[in-house]
Every structure is written in C-alpha cells, then in structure tokens.
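Note that one protein chain of the assembly has been removed; the remaining protein chains are unaltered in position.
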Amino acid sequence: MYQFLYDLIGNEILAGLLVAVVPLTIILVFALFGIWLERKVSAHMQDRLGPMRTGWHGWLQTVADLMKMLQKEDIIATDADKTLYNIAPVLVFTGSFAAYAVIPFSSKLLGSEVEIGLFYVIAISSLVVAGILMAGWSANNKYSLLGAMRAAAQIISYEIPTALIILSMVMLTGTLSLEKISQMQTSSFWNWNIFGGAVFGLSKFLLIPFMIAGTLIIFTSTLAEVNRVPFDIPEAESELVAGYFTEYCGMKWGMFMLAEYGNMFAVSAIIAILFLGGYQSPIGYLGNSIGAQWLIPFEQGFWFIAKGLALVFVQMWLRWTLPRLRVDQLMTVCWKYLIPFAFINLIIIGIISLI
Amino acid sequence: MKQYLKNTFDGIFTVLVGMKVTFKHLFTPAVTIQYPDVKVKLPDRVRNRLYVNMDDCIGCDQCSRACPVSCIEIETVKSIPSEDLGITSNGKKKALWVTKFNIDIAKCCYCQLCVFPCPTECIYMTDVYEFAEYERSNFLYKFATLTDEEAVQKKINYEKFQAEKAAAAAKPKPETPAQTENKTE
Partner (left out) sequence: MALKTETMVLNMGPQHPSTHGVLRLELEIEGELILSVKPHIGYLHRCFEKHAEAMTYPQVIPYTDRLDYLAAMGNNFGYVVAVEKLLGIQIPERVEYIRIIMAELQRIASHLVAIATNGADIGALTPFLYLFRDREYILSLFEMTCGARMLYNYMWIGGVSHDIHPDFVRKTKEFIIHFRPTIVELNNLLTFNKIFIERTANIGILPIDTAINFGASGPVLRGSGLQFDVRKEDPYSIYNRFDFEIPTGKGLVGTVGDCWDRYYVRVLEMEQSLRIIEQAIDNIPGGDVHSAIPKRIKPPKGTVYSRVENPRGELGYFIISDGNLNPFRVKVRAPSFVNLELMGELCKGHLVADVIAILGSLDIVLGEIDR
C-alpha cells in the first residue's frame, strides 16, 4: 500500500504518514462501532433496548461519551509517579495499534509487507504488559497494584498457548508472513485452514479435528489476552475495585478502552487470517464474474471485516453469558488445560504434515 | 485423568448450552418501554399520591389518627347554628369548619391506612406518581379551602357565640306564668 500511495502522491514522508493513519482511522471507527455494538448486543440478549435516543437507535452514543470524557478534569493523585502515569496509556494503546501494521485487509491494503509478520505481532503485543504494570504501579493505590499484577500474570501466561498454536500453523503453512498465509487459502472455503488447508489429500481430512481444536484454544487464550469475560478479573466491576485503571479519569481512561477494543479486533483478525481464510471470499468474487477487476480488493476488505466482526460478536456473546473465573482458576485453565492440549496439537499437526 | 477429561468436556459443553440460551434471547422482543414517550397503564387499585376532596370532608380527624407517620394535620372550628355548611355527597350534614388540612406528602408512606376510616370517602389515593419538586417546602400540600382571614373570622365567630351562650346561662331566669300562679296561690 505504501507503493500505491507513493505513486499517487509522490512524497515519501506524506505517503508514510498516510499509511500509518489508515489503520488508526480503522481502529477509531471500529471502536466507535464496537462499543455501540456491544451495548446493543448486550441489551438485546437481555431483552431490553440499549441506547435509543442519541441518533438512530443510539449510534451516536459513543460520540456523546467521548465528548463527555474529553471535557473531564484530569486528576492525578499527589503521590503518583507522574511520568509513568502519563506514559502507561500510551504504551498500552501502542501495543495494540502497532499490530495493525502487518494485518492484510485485502490484497492491496497492507501496512507493511514484512516477511515475519506473525512474529512481529506476538512480540509487539507484549508491550501491553509493560503498560499495564506501569499503570498499576504509578497510581500509588494498593488495589491498582493488585489488579495490575494479576493482569500481567494473566497476559503473559496466556501468550504461551497463543504462541503454540501460531507455531503449529506456521509449521503447517511454512511461512511467517500473514499475507502469504491469506493467499494460500484461496478460491473456496474448503481451502480455509480450519478445514485443513489448501493442499488436498489425506492429511487435509486428518487435520480437520485438530484445526478445530486449535481454533478453540487460540480463541480462548486470546480472549484472556484482551481481558474479556470470563477472564476479566483485571477489570471486574465488583470484586473490590476496578483494577489497574482505577485512578485514571477522562481521556486517559478512554485510551485504555480504545486499546481494548482495538486489541479485540486485532486478535479476531489474526484468528480470521490463520484459520478462516483471511480476506478470501467463501463464494467467489463478484468482480471476477462481472469483469471489474478493480472491485476485488474492496470485496476482500468487506469479507475480512465481516469475519473479524463475526469473531468480535462471538466474544461479546460470551461476555454476556458466562460468569467470571477466579484468578487461580484462570491460571489453572491456562497451565493445566490449554498448554497440554496446545502441545499435543502441535505434535500431532507436525506428524500429520509429514505425511 | 478421567476427571480431567470430564472437566474439559463439561467446560465446553455447558458453555455452549449457555450460549444457546442467550442466542435465543437475542431474537425475543424487548420487554422495556421507552419511558417518557410511552407510559405503563396502571391498575385501578394503585396507591400513589393522596388527594382530598374538601367538599366532602367533615373534619372528623379519623384519617389523621390512623396515619402511622403523622403526616396529616387537621384543625377544625365548630360552626355556629346560624351557619349552613352544606351536605356531603352521601348525605351527612357538615358541622365543622376545616381551617387547616395539611398533608406532608414527603412523609407519607403510601400505606393507605387513612383511606379506610374516612366516613365520606373524601381522601383517596390517585395514580399520580410524577410529582417531584425542586423545593422541599413544596411538599406540604394544603387542602383547606378557607383563607387565613376566613379561618380567623370563623374562630372569632365561634368564640363570640360561646361567650354569648355563657353570658345567657349566667343571667337569672325570668319568672314563668305557672310559677307565679303557684306562688300567689
């Protein structure tokens, strides 16, 4: 995409800036839409209506909340560590925003074409942990510190099953680049990785149950990465106080929320690319059948966002169905259940891919 | 080991069962209404703000005595025989001027104990529930229909009447013809 914009504009710096701004716009628009969607989905699941008065069925509610947050006074506790306190939201947001650089929205809309996209994603989303620990420590509040420690422990533990499943997919497809993985799952939905990948043969059918298991495992562990129910002890609304962002008010809290929604979409996008075919359409391209080749990237973008949104919807659905897990049970689920299954998955996929 | 596998299976299965319940509810219509635009129709026995129909009030003080939180204050003045206060809607003749009938609706506990003892059914609970005020003193509802000067006037009338009656009783009685006949006999 950088190439495309450079040809369009001619200025290196401007093209580079625009490449960075496009995912930022996507995150902001998605956060606006995502918060509204969450409130409406939760409301309809609970037999009520949700926001109805600000705009048509309340879609401007997030804008109203944003304007309220912008005009709040920024209160910092006297004994708080000011530098860390101010940097923490920025770090958390950067951790989730930077992952968008390598996510291909369509075959033409890709931030930067690196060969090691997956590795970069895992690495950069660990910045979030540093941000959370800074937030909890700098607020000078023992509940924030407790919440931050729990959150940090949770996130770093759950990175392991994520990494194991990603490793098994890398082993299968032979490449770390997200772009190439998307391209490999082309031409019909039977070629999606969840159904065994594009190579037709005995190994494809043997792989299907393990791929489905892998999807479940990575879905659960990324749910824990973004601190959603049932793993939302760090931001639980009862259980004492609000966790590591208790002492934040106004726009800084807004940044944490933005980071959470951005993260939600980013991990859904990664699962979609790895298992559900990325930006490939399941039913063929309209542009191909009517001969308009320029339409194809837009269709791919549409399918990609639809898959991401479907996974985000499942995340919201789970939030309003399940109670939350206690901290030690959360750790048990990770270390005693998810990691052994992920290892077994890895070994078996490795064996099958040799066939 | 068996417990371990059972835990895993239970975990996944019960989560899916729960998800099915919530998904079904996604498509049921909402049970809430958009309040200030749409209001619920209240049943007929509902107990909300009190109202007193002063035309029927005979000043018997039963409601004030029945109230558990003492939110009704009534003061009455007896009427003099020459005045006619009228009849209540169920035929009782009124004999008392009600000079003060205050209900402090902020104290009222909506228990309905004042409605039952009223002989003329003039105090009853309406279905008004939106009566918020900005000043707390606005919650003292004054139902009496006499103005302050009229109330003072009625009191003065009654006291004058009482004074005249006392003076008439203290004067010696004039002799009747039967008694004089007896005396001269």
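When the chains are written out, they are named A and B in that same order, and each has its own residue count from 1.
The rule is short, and it goes like this: a contact is a pair of C-beta atoms (placed from the backbone, for glycine too) under 8 Å apart; a residue touches a chain by one contact, two chains touch by 3 or more.
It should be emphasised that the depicted structure is a prediction, and the values quoted were computed from it without experimental measurement.
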Partner chains on view for the chain not depicted: A, B
Residue touching the undisplayed chain, where the options are B:V15, B:I105 or B:L146: B:V15
In chain A, positions touching the absent partner: 45-48, 229-230, 232-233, 236-240, 320-329
Residues of chain B (touch criterion as defined above) contacting the omitted chain: 7, 10-11, 14-15, 17-18, 20-22, 25, 31, 42-43, 45-47, 66-68, 109-113, 116, 125
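Assume only the chains that are shown with their structure count from here on.
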Chain A and chain B, separation of their C-alpha mean positions in angstrom: 62
Residue ranges of chain A in contact with chain B within the complex: 41, 43-49, 52, 216, 317-318, 320-322, 337, 341
Contacting residues of chain B [partner chain A, same complex]: 7-8, 11-12, 15, 18-19, 21-23, 25-32, 34
